[in-house]
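One chain of protein is taken out of this complex; the other chains stay put.
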Amino acid sequence: MIVQTALLIGLVLFSVLAILLRDLLKSAISLAAASLLLGIIFFRMNAPYAGVFEISVVAGLITVLFILTIALTKAGDEVRESRAANWVFPLFFIAFIIIDALVMKGLLRKIPALASGAETGTFGDVLWKGRTFDLVGQIAVILAGVFAVLALFRKRDKHD
Amino acid sequence: MTPKMLLLPILLPAVLAVVLLIIPRALRLLRDALALAGAAVLLYYGFVFFSLKDLRFNVPWLGMGIDFDLRLYHFSSFILLALAGFLILITLYSTVKMKDAPRAREFFAYVFLTAAFANGAALANNFVPLVFFWEGLLVTLYGLVTIGGRPTSGRTAVKALLIGGFCDFSMILGIGLLWTVSGTLTMSQVSVEPTGLAAVAFVLMMIGAAGKAGAMPFHTWIPDAAVDAPVTFLAFLPAAFEKLLGIYLLARISLDFFKIRPGSGLSVLLMLVGAVTIVLAVLMALVQKDFKRLLSYHAVSQVGYMILGIGTAVPFGIAGGIFHMINHAMYKCGLFLSAGSVEHRTGTTELKKLGGLRKEMPLTAFGFTVCALAISGVWPLNGFVSKEMVFHGALESGYTVFAIAAWVGAIFTFASFLKAGHSVFFGERTREVPAVKESQAAIVVPILVLAALCILFGVYNKLPLTLFIQPILEGHVEAGAHLDFTSHALDIFNPVALISIGCLVLAFLLHRHGFLKSGRKPYLASEPIHKLPVVHRLYDLAEARVFDPYEQGVKVLQGLSLVLFKAVDRPIDFVYEKVVTVAGERFTAILKKAHNGHYANYLAWCLAGLIIVAGTISLLMK
Amino acid sequence: MTNTWYFYLFFAAALVFAGILGLLLRRNLIKLFIAIEVIAKGISLLLLGTGFVKDNILVAQTLVVTFIVVEVSLVATALALIINIYRQTKSLDVRKLARLKG
Partner (left out) sequence: MIILFVALPLVVAGILPLVGKVSRRVVPDLLANAALLFLLVYAAITGRHLIAGGPVLQQLSWFGEPVAIRLALDGFSLFMLLAIAVVGLAACLFSIDYMEHYGAKANYYALFLVMVAGMNGLVLATDLFSVYLFMEVAAVASYALVAFGLGQDELEAAFKYLMLSVVATAFILASVAVIFGMTGSLDFAGVAKALQEINAGAAVGVASAFFLVGFGLKAALIPFHAWLPDAHPSAPAPISAVLSGLLIKVSGIYAMTRIFLNVFGLTPALSTVLMSLGTLSMVVAAFLALGQKDMKRMLAYSSISQVGYIVLGIGIGTPLGIAGGLFHLFNHALAKGLLFLTSGSVQQSTGTRNLDEMGGLAKRMPITAATNLVGALSIAGIPPLNGFWSKLIIIIALIQAGHPVFALIAVLTSVLTLWYFLLMQRKAFFGKLNEKWAAVKEAPFWMTAATVLLALLCVGIGILFSSTVTTWIQPAADVLADGVHAVIGSWGF
């Protein structure tokens, strides 16, 4: 439990860092670090597939995409971030953490929930026998993404 | 005769409208022949239906009590017959008058579509079909006004549509309330006491009906349309069809749906609307210098008599109001048509430019004279009879003040028609207009037919009163009550009639006085009346109210008269055109400024929305 | 067992809130999207944490995997948009993206 808590705190810290850091590259890398931690958390929760996906796809592929974008847009001048963010962010964030903690403590045992029976079978069984429709959705969303990227990077031969 | 035949008065003109729209310009004769034949068939069936009197066609439509329900009974058959009669006259007239109009095809199509909707509205026995047909009339109204083709026609059409739309929506709201009160949508089953919510429903529905008939304050588009729309349209919709339908519905509202008692608050409200409409509109009419605009204000003013008559809630007054409705449709239609005839030959309707046309256009002049005398209430024409009945009714209701208002209206009505007739047909021939001929038969015949009807209905008033009016009121009065309206309708030797005749004499003297004072210029005859000590303020503001927006060179009134002016007629228009617009624009400008294009701003709205929604839900759940 | 649900809920809420604050305060387009990614992390933690404490880990796992696939699609589309915007305006400032208003 302590390890899990430490990992979660690390996840939040790296995520906050990713938002707060000025340099884009550094914040992309700290986002990747956060993903890595999340992947480890998933492993520890007996969710190896989700962990693998999180580490390989999110920490890997998405970070690469971010870095690629940062490289492609590097020539532009730096965006002047507002200075207010530097103190507004921690202030509000800490305030929210406190509220969050109080609410969660207050909510304890207030929400009724049905006890669920333990699951049987493997990840594969659940995926194929339980949630096949999601696979159709996944195919569709991948198609959508591919076509979107193709459309956005097409040669604009006739328009404009 | 199967109940299905009731669909004929609706379907035939609707189909004919489409056919007329399709027939190309080159086949004009075929179009005219078809239109006349269609109107003739409708008239024939009008008589057939009138003799039948009792027919019901009912098919389930939407469930929940919303049926497609048509009912023919004495009142609706009377309206149906009248509509058909006017339709054929207007059609005949239009074959000549609208011959060269650029959008003649559309005009004919709209006319027949209007007839279809109007017949449907008269026959409907369920509120939902009624609203359907009623709203359809709005569309054709819009189309007909735009046919005028003048630069301002579009604007006037939108104005008519907005005002009409407002009235109709308030009627729908009223119907909704009435439905909740009575629990049924079938018109023949509704009968409630006008208290509480039902009173609100009554007022809302009254707005719808009176608005369709063109009562104040929903009239401002009619004088505008007099300038912007073809004169045939004026004779067709504001003079005939809309009056018939509006007053028909108003009569049904106050007779059938709600039990209005004499002397009750709602009755006084109706009488007040009627009296105000009579006096204010006739004042506007008196100072007009354009023939069509003058007539159009009378079209508003005369509605006042009908509403006043129905508002008295005594049988005699109601009968007078309904009788006035049919009389008014006849003579006002005739007047508009004769104005159109003059316009047709001389190309103008400005009183100043016209004069002495009686020699060149004797038939038109004759028709006009009869109709003008009828509208002024001269013995023994029909206007005299129905106005007498309204006077009697108003006196019987105990509110003498409304009778006095009606008499005041009668004075000025006659004065303004003396002025109009004197300016156009009598007096000296002006040089602005070259020599002209009498109009073609197709134009003159409808005018003469209407004039003849005016005489007929006046002299033999027993005929319409017993045939048309009496059956409507049967069953609405206590058993055994006096239902003979013919007894003293033509009797000039009773105090009421003597007062009326006194009014006419007064009007004549006023006209003569003004005529002489203005240097024998009849179109200026109404001017000296301004100087009358009692009403001259009112006249000043009336004059300014009319001329200010449309003609230049009128002095701006100041002080009190300005305030009064602002409290009368244009301000109502102002509310429609300016206050709503400006307030709306301000509000819109603020809202537009809020949409400044910044992402963080938009996201903040969403989050604020989340907090409010979550807060509201948790609050409401407790 | 249910107590730990709130434990995960707490961290997930913290992540989502951090992301939203970032969205409100940051101006660089890429930074904004990183904030979106932080929100996405919070959501996947919430999904899996819920499944874990409720003994529905396998279902939760499939949901998270699907969610990650969706995320990849979204990231690709969004970054393609950002690159296109940069090519047109030579800027990554979200405040300059305010031509459409009113």
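Order as written gives the chain letters A, B and C; numbering starts at 1 within each chain.
Here is the rule we go by: a contact is a pair of C-beta atoms (placed from the backbone, for glycine too) under 8 Å apart; a residue touches a chain by one contact, two chains touch by 3 or more.
Keep in mind it's a predicted model, so treat the numbers as computed, not measured.
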{"item": "Among the chains presented, those that the missing one touches", "value": "A, B, C"}
{"item": "Identified contact with the non-displayed chain, of C:Ala14, C:Ile34 or C:Val53", "value": "C:Val53"}
{"item": "Residue among B:Ala37, B:Val401 or B:Leu591 that touches the chain left out of view", "value": "B:Leu591"}
{"item": "Chain C residues that touch the omitted chain in the full complex", "value": "5, 12, 16, 20, 23, 29, 32-33, 36, 39-40, 42-43, 46-47, 50-51, 53-54, 56, 59-60, 63, 66-67, 70, 73-74, 77-78, 81-82, 84-85, 88-89, 97-100, 102"}
{"item": "In chain B, positions touching the absent partner", "value": "61-64, 128, 131-132, 135-136, 138-139, 146, 154, 158, 161-162, 165-166, 169-170, 172-173, 176-177, 179-180, 584-585, 587-589, 591-592, 595, 597, 599, 601-603, 605-606, 608-610, 613-614, 616-618, 620-621"}
{"item": "Positions on chain A contacted by the hidden chain, ascending", "value": "110-116, 128-134, 136-141, 143-145, 147-152, 154-160"}
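The criterion applied here is as follows: only the chains that are shown with their structure count from here on.
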{"item": "For chain A paired with chain C, centre-to-centre distance based on mean C-alpha positions, whole Å", "value": "6"}
{"item": "Mean-CA-position distance for chain C and chain B (Å)", "value": "65"}
{"item": "Per-residue multi-chain contacts in chain B, two or more chains", "value": "none"}
{"item": "Two or more partner chains touched - positions in chain A", "value": "none"}
{"item": "Interface residues, chain C side, partner chain A - complex", "value": "2-3, 5-7, 9-11, 13-15, 17-19, 21-22, 25-28, 30-31, 33-35, 37-38, 41, 44-45, 48-49, 51-52, 54-66, 68-77, 79-84, 86, 90-93"}
{"item": "Residue ranges of chain A in contact with chain C within the complex", "value": "8, 11-12, 15-16, 18-19, 24, 27-28, 31, 34-35, 38, 41-42, 45-47, 49-50, 53-54, 57-58, 61-62, 65-66, 68-70, 72-73, 76-77, 79-82, 84-85, 88-89, 92-93, 96-97, 100-101, 104-105, 107-109, 113, 116-119, 121-123, 125-127, 130-131, 134, 137-138, 141-142, 144-145, 148-149, 152-153"}
{"item": "Chain C to chain B touching residues, read off their complex", "value": "20, 23-25, 32, 94-95, 97-102"}
